[in-house]
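Every protein chain of the complex appears in place save one, which is left out.
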Amino acid sequence: MATLIRTNRDVDEAFLPTARTMKALVFAKPGVVELREKPIPAVGPTDALMRVTLTTICGTDVHILKGEYPVREGLTIGHEPVGVIAALGSAVTGYRVGQRVIAGAITPCGQCGPCLDGVHSQCGGKAMGGWRFGNTIDGCQAEFVLVPSAQANLAPIPDTLTDEQVLMCPDIMSTGFGGAESGKIRIGDTVAVFAQGPIGLCATAGARLRGASRIIVVDRLAGRLAVARTLGADDVVDASTTDPVEAIMTLTKGRGVDVAIEALGLPQTFESALRVLRPGGTLSSLGVYSGKLTLPLDAFAAGLGDHTIVTTLCPGGHERMRRLMSTLEHGRVDLRPLVTHRYPLDRIVEAYDLFGAQRDGVLKVAITP
Amino acid sequence: MATLIRTNRDVDEAFLPTARTMKALVFAKPGVVELREKPIPAVGPTDALMRVTLTTICGTDVHILKGEYPVREGLTIGHEPVGVIAALGSAVTGYRVGQRVIAGAITPCGQCGPCLDGVHSQCGGKAMGGWRFGNTIDGCQAEFVLVPSAQANLAPIPDTLTDEQVLMCPDIMSTGFGGAESGKIRIGDTVAVFAQGPIGLCATAGARLRGASRIIVVDRLAGRLAVARTLGADDVVDASTTDPVEAIMTLTKGRGVDVAIEALGLPQTFESALRVLRPGGTLSSLGVYSGKLTLPLDAFAAGLGDHTIVTTLCPGGHERMRRLMSTLEHGRVDLRPLVTHRYPLDRIVEAYDLFGAQRDGVLKVAITP
Amino acid sequence: MATLIRTNRDVDEAFLPTARTMKALVFAKPGVVELREKPIPAVGPTDALMRVTLTTICGTDVHILKGEYPVREGLTIGHEPVGVIAALGSAVTGYRVGQRVIAGAITPCGQCGPCLDGVHSQCGGKAMGGWRFGNTIDGCQAEFVLVPSAQANLAPIPDTLTDEQVLMCPDIMSTGFGGAESGKIRIGDTVAVFAQGPIGLCATAGARLRGASRIIVVDRLAGRLAVARTLGADDVVDASTTDPVEAIMTLTKGRGVDVAIEALGLPQTFESALRVLRPGGTLSSLGVYSGKLTLPLDAFAAGLGDHTIVTTLCPGGHERMRRLMSTLEHGRVDLRPLVTHRYPLDRIVEAYDLFGAQRDGVLKVAITP
Partner (left out) sequence: MATLIRTNRDVDEAFLPTARTMKALVFAKPGVVELREKPIPAVGPTDALMRVTLTTICGTDVHILKGEYPVREGLTIGHEPVGVIAALGSAVTGYRVGQRVIAGAITPCGQCGPCLDGVHSQCGGKAMGGWRFGNTIDGCQAEFVLVPSAQANLAPIPDTLTDEQVLMCPDIMSTGFGGAESGKIRIGDTVAVFAQGPIGLCATAGARLRGASRIIVVDRLAGRLAVARTLGADDVVDASTTDPVEAIMTLTKGRGVDVAIEALGLPQTFESALRVLRPGGTLSSLGVYSGKLTLPLDAFAAGLGDHTIVTTLCPGGHERMRRLMSTLEHGRVDLRPLVTHRYPLDRIVEAYDLFGAQRDGVLKVAITP
């Protein structure tokens, strides 16, 4: 084991890999991801090795697969790990091997300038600097994943929660709730959420949790609108048949909404979100945009509407994960309906195919290594 | 009617008093309130006359009755009006006589320095300056009440809500929710609420609405603890049999709570609230204190614990009322269980007796003029 | 006087007009403003009549003159009044005729939903709803101006300050400082301000006042950059010879700025402001934009940079004015250098010509009726 683990301070044989290699889904070339055998990573002093017991696929992973978001060849993809601590770096304290944990999609160090300033997602001061898994370091669609800055990122799972219950915490729950939080929703607010994919659905649940008194959601898929209702939507707008801006302005009697959350990443929904916003309102943007993003000057009141536009990258770190799991533990929200499909890691390429094509009412796919 | 209404711009005979006097409950002397015939008030340019259709009794009213909070002899008591607009001052626009409205217990002018600065409850810059009804001007335990700064204070009731559904908005819902809001509760917070009288119960509902993931409530009455569970409490502590500080520290495994809300007004509960607070936590105080209020230095970390203590006087104004009614309208919370008793105005003195003695499981008493 | 003043509660003959008409600069047609004789306005119950003793011309007025911002024919232009109370409406209390006052460019009512919610500039809920002077009602480039919602808008001038000292308060000081405030500048921040016209200069002074430790300003005019240094700029970038984005990134060693303030209103400066922003930073926008406003996706990190974009319309109301005058009174800032030219009202058309062409180093022109 010498090559694998640099420290033996806290190692329980039961959780250690019996082999030196593992299966991992890597980016091969645009359009191709494939399962490969890769070395199980060595553990540095501030790292932890997590044996992955459950993970999932994110829309971002599909962008990576398609080559739309570039990562290096051979990188293991995936940033939503649920698992068990297999080994701990020498400088990591307060955890034990064998402990069930999750880590956020974003793994801030906690100790750089931006982290100390509270901007953990932009760790290191580079845009998206806190997003490492499946982006700048190997991710978690694999049997093992190395967690950097483990002291800041290992979040123990309460015994009362299953792996599947916490599977949304690392990314979409944190992101969706983050959209509601960044919108600074107040009791009595009317909130619109554009798109009810997994992140939009979590934004809806988050808006409910923050005290929005009326939540209007928009999507083109009836199935997603139905799930939205169970998570807190009061009004649903089917964008496949209705103009969402017109519908929302009618529903609000011309007043507009206090907070609009964009959870898709299209210039058109971004603009629509701005168009339904009351003067003084906040557009909370979660989408990853491509193409040309324009601020329509009429909706933007030529810059004089006291509008706020705020973007949020999935908050990470173990404290964030603890808080999210706490809401699950106490029954504030139940996101299990989002797991619509389950695959073993061996068949993950099939799962990508299903998820990428949004077939069969898929919301999220649970992957078991 | 000339002496009654200075303007006839917008008067509908149907809503006007047919007599020049009305019944009103006035403070006579310490220990004595009595129903008297008083002139129906004249309407100045910025006032509105409201015909009261429902009101209630507040703990503060009992303090007034007892002479503990001094008001002038002959003052009409009561600050929680539900009713119908009977007449509008000449400078008041956008309303119509006959409209169903409420007004908050606090009636800010909206135009003085503190109001323009957002501190509406301290209207005019004097402590509690925004509290006028039943304090510095005639209140609403009467057939009619004059609403000052009507433009800022008349809040139309949505058609879908009954008078009884909105009866808690003017004071205890606004106060209790205000306690949760001032505590700056975040998703995932653990919150303790001390005392589950009507305001404490609303604080519990408010904490739930803001996303607290765990709410621990304290009271000495089993009935109130039971209602608390229906409004969002996860854990209840019966202070008649258990030490609340010890119980809460055990429940939180020594961590303490993120936010503690005091909703009783005793030095002892204030101190307990501080004792269960984690470093960096917030004590949100709603109680009206008498006696000696001390900060225990150990719990206060000698001033080095990054604690915040914040007090909140019931937010008023029609926008606040609109927001509160909006949460009711969309089913976010249902406070009807708080109305445990109903009396006609004629028998309000009996109602005081019941309410003051906290007999018969009373929470709030609806009074119908 | 009967036609002029509806109430005689508080009228001092000395401050009343001796004639029934006054000179006022009105918008005639695109490209033409002209001095006309107009009736002195009648005073309603919530109004005040102000005799204007000093006013000035704003960039917005030039847009109106050119027909770029449409107002109705015959409207009196101007929104920056310094003067003396000539008459008070019957419902206005606490002021006296003869009192020296200013009113903000934005005159919120204080009593509508948005005002009670703290969004005073969007009074009434319509975009820019609080901007009335010279937009939806007659403005102050005239001998008299009627102040609406006078109770919320008359701000007494401290005796120690001259008219000229407070001339910037109604608009550009409030706007510029507002840009610094909305940017939520913290001690130790590096701030960039794009354009150093009157508003940009005030934003620079405001950033200094909020504790920015380093202020980098951009303009194309050496004279303005020189004034900027006196108001708090640490580094100046001459955009006529240097690429501002490159210069700022070099000055900050690639880190970017914490807050960028846009004070011009061009898509190009808006984009540049975004390009120099660190991840997690705030773009505080003051400009009035025309044309196409685009968010460059690289600078915007495709929506994942935790950026905030906030726009601010000049805060108004007497409390705001009091605060601004207070900073002048105690010597925190001196904006007199911004008054570069002085004209009588009779020659205001000449003043427009000078100001519109930005001739002769003009910053602001004081106009005396």
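Note that the chains take the letters A, B and C in the order they are written out, and that residue 1 is the start of every chain.
Here is the rule we go by: a residue touches a chain if its C-beta (ideal position, glycine included) is under 8 Å from a C-beta of that chain, and two chains touch if they have at least 3 such contacts.
The model shown is predicted, which means the values in this text are computed figures rather than measured ones.
Which residue, B:Thr162, B:Thr308, B:Thr340 or B:Thr368, contacts the hidden chain when the whole complex is considered?
Selected residue, touching the omitted chain: B:Thr308.
For the full complex, which residue in B:Ala222, B:Leu293 or B:Ala357 touches the chain that was left out?
For the chain that is not drawn, the touching residue is B:Leu293.
Which one touches the absent chain: A:Cys115, A:Val217, A:Leu286 or A:Ala301?
A:Cys115
Tell me, which residues in chain C touch the chain that this view leaves out?
177, 181, 186-190, 206, 209-211, 213-214, 234, 322-324, 326-327, 329-330, 332
Mind listing the chain B residues that contact the chain we can't see here?
Where chain B meets the chain not shown: residues 114, 117, 119, 121-122, 125-129, 131, 255, 265, 278-280, 285-295, 297, 300-313.
Could you list which residues of chain A touch the chain missing from the display?
Touching the chain left out of view, chain A contributes residues 44-46, 90-91, 108-118, 120, 149, 151-152, 317-320, 322.
Definition applied: only the chains that are shown with their structure count from here on.
Quote the value, from 0 to 180 degrees and to the nearest 5, of the angle by which the CA atoms of chain B must be rotated to coincide with those of chain C.
To bring chain B onto chain C, one rotates by 180 degrees.
Copies chain A and chain C touch; is their interface built from the same residue numbers (over half shared) or different ones?
same
What's the distance between the Cα centroids of chain B and chain C, rounded to whole Å?
40
Can you check how far apart chain A and chain C are, centre to centre, with Cα atoms defining each centre and the answer in Å?
Roughly 43 Å separates the two chain centres.
What positions in chain B touch 2 or more of the other chains?
322
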